[in-house]
Structure formats: C-alpha cells, structure tokens
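Have a look at the structure below, then the notes.
Just one protein chain is left out here, and the rest sit where they should.
Labels for the chains are A, B and C, by order of writing; each one numbers its residues from 1.
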Amino acid sequence: MALAMDRNALHVFLAREFPQVVDIFRVEAVEERRIRVRHIIDERHLRPGGTVSGPTMFGVADVGVYLAILAMIGPKALAVTTNCSIDFMRKPAAGADLICETELLKLGRVLAVGDCRIFSDGHDALVARATLTYSIPPER
Amino acid sequence: MALAMDRNALHVFLAREFPQVVDIFRVEAVEERRIRVRHIIDERHLRPGGTVSGPTMFGVADVGVYLAILAMIGPKALAVTTNCSIDFMRKPAAGADLICETELLKLGRVLAVGDCRIFSDGHDALVARATLTYSIPPER
Amino acid sequence: MALAMDRNALHVFLAREFPQVVDIFRVEAVEERRIRVRHIIDERHLRPGGTVSGPTMFGVADVGVYLAILAMIGPKALAVTTNCSIDFMRKPAAGADLICETELLKLGRVLAVGDCRIFSDGHDALVARATLTYSIPPER
Partner (left out) sequence: MALAMDRNALHVFLAREFPQVVDIFRVEAVEERRIRVRHIIDERHLRPGGTVSGPTMFGVADVGVYLAILAMIGPKALAVTTNCSIDFMRKPAAGADLICETELLKLGRVLAVGDCRIFSDGHDALVARATLTYSIPPER
C-alpha cells in the first residue's frame, strides 16, 4: 500500500498547519503504519538538572501518532486525541533529543490507536511508552 | 491534619525549584488531599484556532498532583511521575486559562495516585480528566 | 431529563442479554449520568487469601459504565469498550461485595467516557478507580 503522505509531505503539512512547532519535530523515517519522529530539545523543554519535561514526552508521542495517521489517510482529516496512557520508565538523558518510534495498532473508520516507544537519542534504554487514541471525524 | 505546605509555601517552592514555570501556575486553593491550580494561558500554549494544546493539559495535571503531594508531605521528596492516563473530552475554550481540580486518592509510603478534572476558566463543561501515579523515593 | 431505562428495565435487559452474569450484578441506584452497581462476590471471584481478583474489579467497572450509558440512551445500542485505565489502590476486604459508583463524564454521539470508584461494601476506603471509553455505533 502506498503512503498518502511521505516524509516531505508531512514536513510541508507541519510547516503550514503548526508553524509554532515545525522547528522542533522532524520525521526521520516513515513507512506503512510506522513512523520515527525526532523532538529537537532546547532549554524550553528542560527541567532543573537538564532532564526533559513530562509534557515534552507527551508531546512527541502525540505528534508521532498524529503523523502516522496522516501518512496513511492524508492531510484532510481533523483527527483529535481522545485518550493517552503513558508510562515513564527512566529519566531521559540530559539535553539529548527524544526519538519516538510509533506503530499504528489500529486504523479504523472512526478510531485509530498508536503505540509509542520513546528513547533519548543515542541511548538504548526506553525512557517512556505511550498509547494514544485518535478520533477521526467523518468526512463531510 | 495540618498541611505540610500551604499556598504560599508552594509558590515559594515553585519559584525556587521551577523558575521557568512559576509564572504560569498559580495555586488557587489547597486543603487536605485537594488542590486547585490555575494554568495561565499565553500564546505558547495554543494551537492554531486558539485551542489549548494537549501537552499543556498534561502539564497542569502533572503539576496539580505534584503540588497536592508536596502539600501533604513537604518539600523534601523528589517525587517522579511514573504513569498518566488522560481523557480529552471537549475542546478547551479559546484563550481561557485552565483550572485543574486535583484529589489525592492514595498517598502511600511508595506510591501516590491523584485524580484531576480540568476545565476552561469560567466554563462548567469538563475539558479533560487525568489520573497520575507518582513514585515517592525513600528518605535517606 | 428522563432516564431511557430505570433500575427495573436495566435488570430485565441484563437477564435477557447477559443471563450468565445477571445473578452477580445488581443496580442499587440510577439517576441521570450516575449509577451505583453491586457486584455480589462468591468464591469464583476470589484469589487465595480471600481477596477479590483484578478481573472482577475490571468487570464491575465495565458493567457500571455500560449500564450508565444504557440508562441514558436505551437498550438499542451495541456499545463496546474501547479503552480502560484502572488504578488499584488498596486490597479489597475479604469476601465483601464490591460497590461501583459510576459517573458519565461524556456522552457523545460516537464516544462515551465513564469514571468509576470501587469500594468494598461497608468500607469507606477506595479500592480502585477506573475510566472506560465506550464506542457507540451509529444506528442503521
């Protein structure tokens, strides 16, 4: 199955629709039902001691699942997050970018579910995992 | 039971430990096992269309449970979030502050669990709910 | 707003559609968006030491939210659980029935979200909390 949007199309979409975050997210690889997204970390994303904040980890998972859905169904849908469960397993490495590996477990007509594993760039140990559900509104 | 930290002590703690967020969170009320926290919204927290971002909603729940724990046990603990489940129910009102009502459901020796209900300031309808678990490290 | 199904109608529905569980669940009270359900505990629901099993606690939350939805929209819908997050806070009292207090936080056209608090009958301390999402299929 062909992707509805490739890496370049996803970047163009982000730049147009979410200009305030386009400089911090970068699609590293995308294939059917899988995407790898980098969250570039700067001081806005850090807590005292240099650790990456919880909302930042939530944010990269949210974007990862969103882009994985768009890659499959195209830019037309106004998908919204309805649910997230996230487990924080280890402290992220100080100042390292986050790498989020997302797999779409379900892509239904109404709901999509994606599973994320989040790492500090250059480290093997899992920092966090998350599962998110998106609601896909019917087309008019 | 007396609180270990009142509203003023929590603000002083935030200013010292988390200077980068002290201007956006305000404790509105705190009592035994309950706290109400305001997240002041500015353009950094908005998505296109003026809606408050998901990470922002995660962030106020995370801070709400953290401060509810500190109010009970004092500033000495290095509690860390281990788990969060969050349900997004309605779109937040454009540009309104978030109000997060937190209740501690469990405050054990090792784990604490808090439940949050998040509203747009001045609106009755629930925007999101979240439950967070914090791990409380043993004192040395 | 009138309920689409009252306590008696819910019991009749359970007896017809779920005969294998009708003897273990009892609606204690139902009102708009709220329901209290008793799970009668027998030895099938116990673990060694007399404690109520985790699947039993999941089960009463699942039934609580389901019946809360049916009370509002009537018996015609084939709602299915899509997501559950559950926190186990304390060991249930040995051999006591479970009481599950459910509140519907959202009742949309497509998704409903219910929040549950589970107690051992006759005890004040919360045993578990759960949030469940149901998907409500469109009517044909």
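The rule is short, and it goes like this: contacts are C-beta pairs under 8 Å (C-beta built on N, C-alpha and C of every residue); 3 or more make two chains touch, one makes a residue touch a chain.
The shown structure was predicted, so the numbers you read here are calculated from the model rather than taken from an experiment.
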Positions on subunit B contacted by the hidden chain, ascending: 82-83, 85, 110-111, 133, 135
Using the touch rule from the top, list residues of subunit A that touch the missing partner. 85, 87, 89-90, 105-106, 113, 115, 126, 129, 131, 133
So which bits of subunit C touch the chain we can't see? 17-18, 20, 44, 47-48, 53-56, 58-59, 62, 80-88, 91
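Operating definition for what follows: only the chains that are shown with their structure count from here on.
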On Cα atoms, by how many degrees is subunit B rotated relative to subunit C, nearest 5? 180
Greatest Cα-centroid separation from subunit A: which chain? C
For the copies subunit A and subunit B, the interface residues, called same if over half of the numbers are used by both and different if under half, are same
Need the CA-centroid distance for the pair subunit A / subunit C, whole Å please. 34
Cα-centroid distance, subunit B relative to subunit C, in whole angstrom: 29
Can you tell me which residues of subunit C touch two or more of the remaining chains? 85, 133
